[in-house]
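Shown here: the complex without one of its protein chains, the others still in place.
Chain lettering (A and B) follows the sequence in which the chains are written, and residue indices restart at 1 in each chain.
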Amino acid sequence: MPNHLDGNALAGVLSDVFTMDVTAARGRCGSCGRTAPVAEAMVYPDAPGLVARCASCDHVLVVVVTAGERLVLSLAGLDAIDLRV
Amino acid sequence: MPFATRGFSGRRGQADTRVPPGQTMVEKWPVLSAGPTPQVETRDWELTVQDETGTDHRWSWDELHALGVEDITVDIHCVTHWSKLGMAWRGVSLDKILANVRSEHRYVMAHSYGGYTTNLPLEDLLDGKAWIATEAEGEPLDPEHGGPARLLVPHLYFWKSAKWVRGLTMMPDNDPGFWEQYGYHLYGDPWKEQRYR
Partner (left out) sequence: MRSTWHSATIVETRAETPHSVRMTLAVPTWPGSEPGSHLDVRLTAPDGYQASRSYSVASSSPWGHVVLAIDELPDGEVSPFLVNEARPGDTLEVHGPLGSYFVWRPGQNDRPVQLIAGGSGVVPLYAMAVAHDLAEDTTPFQLLYSVRTPADAFFAAELTELAGPSFQVTHVYTRQAPTGWPGTVGRLTRDTLAASTIPPSERPRVYVCGSTGFAETVATWLLDLGHSTTDILTERFGGL
């Protein structure tokens, strides 16, 4: 059974950090260069944090960890995010 | 926390004195994964240990088993709050694997097929505390549980027991692995509840 969801599942936690909806933004994968809505990433929810990977090359795009009272967010796998303002 | 939903307790097992603080017991073994499950055939599997001289020590599947497989029964504690008690494993002690590896370094980065990493002190892999495990509960380790082989370091939270292990690299400093970079504890002792940094 596939154990992933998609980037739509990041909307809740990212809305705590950003004023705009990042899942609708287009992000460029820092590894293969695929540019697609963040909502189309593969999200692995059954882990110590949420891990979003590129749908083309599996490169880690986003990691979100709720570490007790802290939220740790990495967007290091994304070269760029293109938000409609 | 004044707010609570009537009747909700969550999918949690029983708390018990045999499990560390914040943990509850499970019967069914949960599958956790942060990426696609690598499919590695045992004929292609290889373990590489790299020391500071850059020398690689390699073991094929058969060479690993020739070192001697032992039975291990241990409790497993996952940082996501579940513990599974009395799990039966089979594997090869890291004492045997590291016996001929000379290193001045005190730390190790474990590397997995699929790119996962986790850091450990070298001394936590020695003296009968850690194994390369190839069987669990009487069966070859299923890929979703890290098969064909995973690190087994049961005295630390289970994220340290890297699934799909393929290599150990000696390192001078305690550099963080995958989860450790994102806020998880560098050591991860479940009895001290070292979940986060």
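Heads up, the rule we're going with is that contacts are C-beta pairs under 8 Å (C-beta built on N, C-alpha and C of every residue); 3 or more make two chains touch, one makes a residue touch a chain.
Keep in mind it's a predicted model, so treat the numbers as computed, not measured.
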Residue, one of A:Ala39, A:Val62 or A:Leu75, that touches the chain absent here: A:Ala39
Touching residues (missing chain, whole complex) on subunit A: 1-2, 4-9, 11-12, 15-16, 21, 23-24, 37-40, 45-46, 71
On subunit B, residues whose C-beta touches the chain left out of the figure: 1, 3-12
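Quick note on the criterion: only the chains that are shown with their structure count from here on.
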Subunit A-subunit B separation of Cα centroids, rounded to whole Å: 26
Contact footprint of subunit B on subunit A as seen in their complex: 3-4, 42, 44, 46-49, 51, 53, 58, 60, 63, 65, 67-68, 70, 72, 74
Sites on subunit B touched by subunit A in the complex: 30-37, 79-80, 115, 144, 159, 179, 181-184, 195-197
